[in-house]
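One structure is given below, represented as structure tokens, and several questions about it will come after.
Every protein chain but one is kept in place in this view of the complex.
Labels A and B are assigned to the chains in the order they are written; within every chain, residues are numbered from 1.
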Amino acid sequence: MSGKLDPKGGGSVFSRVLRNQIFIPFAALLLLALFNLIADPSFFAINLKMNSAGSYILSGNLISIIDNGSELAILAIGMTLVTASSKGQDISVGAAIAISGSVLLRVLCGNDTRPETIQAPIIVAFLVSAVAAMCFGAFNGVLVAYFRIQPMVATLILFTAGRSIAAWINNNELPIVPGEEFTYFGGYIPGCPLPTPFLIAILCFVLTWAMLKFTNIGLYSQSVGINEKTSRLNGLNPELIKLTTYIILGLCVAVTGLIKVSRLSTINYSVIAKDIEMDAILAVALGGNSLSGGKFNMAASILGAYVIQFLTTTLYKFDVQATALPAYKAVVVIVLVVMSAPVVREKISRLTKKIRSPKRTAENQA
Amino acid sequence: MQQGSLLELRGIYKSFPGVKALQNVDFTLREGEIHALMGENGAGKSTLIKVLTGVYVKDEGDIFIKGHDGAVQIRSPQEAQRVGISTVYQEITLCPNLSVAENIFIGRGKGAGVNWRTMNKKAGELLASLGIAVKPTQQLASCSIAVQQMIAIARAVDMECSVLILDEPTSSLDESEVAKLFALMRKLKARGVGIIFVTHFLDQVYEVCDRITVLRDGQLVGEYEIESLPRLQLVSKMLGKELDDMADIKNDMKTFDDDGGTPVYEAENLCSTEGIKPFNFHIRRGEVNGFTGLLGSGRSECVRAIYGADTVTSGTVRMDGKHVKITKPKDAMKNGIAYLPEDRKRDGIVGDLSVRENIILALQVKTGFFRPFSKAKQIAFAEEYIKLLDIKTASVNTPIKSLSGGNQQKVILARWLLTHPKYLILDEPTRGIDVGTKVDIQKLVLKLASEGMSITFISSETDEMLRTCSRLLVMRDRKLVGELVGDQLTQNTIMATIAGGDQNVG
Partner (left out) sequence: MKLKKMLSMVVSTVICATLLAGCGGNNAPASTTKAAEPAKTEAAAPATESGKKIKVGIINNDPNESGYRTANDKDLKATFCEANGFDASFAYSLKNDEQITAAQKFIQDEVDYLLLSAADTAGWDGVLKDAQAAGVKVILFDRTIDADPSLYEASIVSDMAKEGETAVEWLKGQNLPKYEIIHLQGVMGSAAQKGRSGALDATAKDLGWTIVTQQTAEWNAEKAQQIVQSAIDSNKSFNVIYAENDDMAKGAVAALDKANISHGVGKDVVVMGFDCNKWALEELLAKNWNYDGQCNPFQSSYIKDIIDKLEKGEAIGEKTIIMNEKGFDASTITQEDVDNYGI
């Protein structure tokens, strides 16, 4: 597209690929895949099996990855936007998931903790929980945008209080949602061999793509994140844009909450979606996006989320010692994050250019 | 190395994706001289300086410095400092939220501990010796741009450098401040310091410099003794062609007749929170007028009030005779007003975004959140204006921050022209950009006005204003003190009006 103006044009496809942001999460994915291929090719086996509900489903490590990584990928969408516009991260998403899941259960189960049937249509319950999650998102957004509190500090409030609020919503009971239908969201829809969380994630990706394509949220949030003063002078309302991104994150939280709660039909306030905020932030960083805001690449963030899940599944698969698990994860994460840092990427592309440059001069002379 | 040279660059190459910024450039700085580095936009001045100061690493070539055997490697600003090269950049690169003293000494501490009192005392002495009236404990952001620039120089001077690079230091200083700076430069020169002076003010070059090196399109044009290079020749060497653009401009100018019709924009008792006195202002179709006055006289604050960039506290505004309310930039944009701000880096560019996105930004916001332009349309817009304004960029997707200052300014200009404004406000559009672009912009202003656009033009260079404006509004002490038209538009009348009858002022 820019080939005409880029004097180097197609000659540097390799270095252009290297400079592309999505390269790092993609390379990480390939590396992990390669490692698994060498260590045990059966890692990639996918079978069609019957589940206990009697329908055929696909199963295998890869399916587990796209299944379990979906929540993180959905959160990464919102986290990417929030990071871009407000130059900081929301650390309260785990607690917010507990709240939204708790609201969902409260509406579905009513006052009874063990109802015979669900007390409200699932869609109504989801909408209520989405509104609740978006309100909490707006709460964070207002603190960040209008009161100019650092995002981490502003969201620390909900991070601390969120799980207590979640417990309070259900009087500290642990209701269990009755019925098969509700389990579809975190499991399988009868007749569909793919896990529903992945389908929901795909739907979210499509919606996000449409949002980026048919609105200016991308341009606006990046612009605000890079230079707020300029943005204001160009007619943007930076506060409103930041607030919007936090509300969008709230919606992502609600969707994630639905999947998480549906997986087990119940909730445990203190451990549901525990530490997921850190993984979501990590996904954004792995996508090569600057955590200090500005330009972002949504696809790279989403891919980053699946890389994290790929890593987790790989570590489980190889039975890494429980006590050593965090250490392994940390090492891989450090390598990935360092690799995706813009400084390092620039160094790499410079290095490859240097290696290739003698060749190019030779070509030019010929 | 030659006898008496302080710094020698031999065969420097540097390229960026799509741009060969420097090709085989030589440069020699002698002891105790002030050496002007001249060139148009993208000629490679900034790149050369960044190579010297370790911001960029050169691709090829050697750097020799007196007192160091063999070629010196400069890979970081710290290394540049270590070999005695200090710099004051075109754009202020200090920390606005630190105090003046902290800014002077930041990053230079030898031990871990900081003695605040000593630091403030030393800073105070330094500032006093340079005649900068500012308290060391003051927060930098609270100082005017001019003072911030002086502090940046003070910092560089204090680093006991043998090579001092001044990159457009005077673009935000007024005459008395420039005079102070020149005095300081001569003092340093007498001490044997070599000064590389980058500026677009030809007068200043001829006032203080000993020799001139001219670059064009990343290549060395030549090195000249100041006496042997008349002004006209210098300009032609920079532009690469023999022509008197100044003369051209004079022939084009001022065809505007005040027909007394309904003004495009009219304000009564307009006032903002930025401390200006309420003022009346109007502009007609096809008119070019300007605010003039000393630095800090309130010129920029007036146009910011017109655009709604600051909070407007009072006043009524009519556009084409109809009452409108302009309280924020978006209101102004909807009413067909465009504003190119004074501080390009802070208020103008969105640094990490591409040239394309920077060009379409304002029109996109005007068009609406739910109606984004297709990529093809964005590229078409961008390419149209890149061609129209002759913007030098590797591609439409190049981040704007990697463009030279003048080209950045053209991108911002393109952004506003794309919105097809009725009324265009240009606050210091030519600040810190080269002669060629300056002339381009002046010509463009006159051309747009002849097509019916109303333009308000602000510049620190009075002759630029005289060349373009048919009416000048003179500001003094944040108050509108006079309006000059027709025959009154001469340097002398302007100076007189700025100075005022009051003897205390001036």
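Going forward, a contact is a pair of C-beta atoms (placed from the backbone, for glycine too) under 8 Å apart; a residue touches a chain by one contact, two chains touch by 3 or more.
Keep in mind it's a predicted model, so treat the numbers as computed, not measured.
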{"item": "Displayed chains contacting the withheld chain", "value": "A"}
{"item": "Option from A:Ala120, A:Ile176 or A:Leu291 whose C-beta touches the chain left out", "value": "A:Ile176"}
{"item": "Listed residues A:Leu31, A:Leu264, A:Leu291 or A:Val337, member touching the removed chain", "value": "A:Leu264"}
{"item": "Selected from A:Ile200, A:Ile217, A:Ile272 or A:Ala305 as touching the chain missing from the view", "value": "A:Ile272"}
{"item": "Absent-chain interface as seen on chain A, which is shown", "value": "42-43, 45, 49-53, 57, 59-61, 63-64, 68, 114, 139, 143, 146-149, 154, 157, 160-161, 163-165, 167-168, 171-172, 174, 176, 187-188, 260, 263-264, 266, 268-274, 312-313, 316-317, 319, 322-323, 325"}
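The definition used in the following text is that only the chains that are shown with their structure count from here on.
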{"item": "Interfacial residue positions of chain A with respect to chain B in the complex", "value": "1-2, 5-8, 213-217, 219-220, 222-223, 226-227, 229-237, 294-295"}
{"item": "Complex contact set, residues of chain B against chain A", "value": "17-18, 307, 309, 328-330, 333, 339, 341, 346-353, 357, 361-362, 364-366, 368-370, 372, 375, 379, 393-397, 415"}
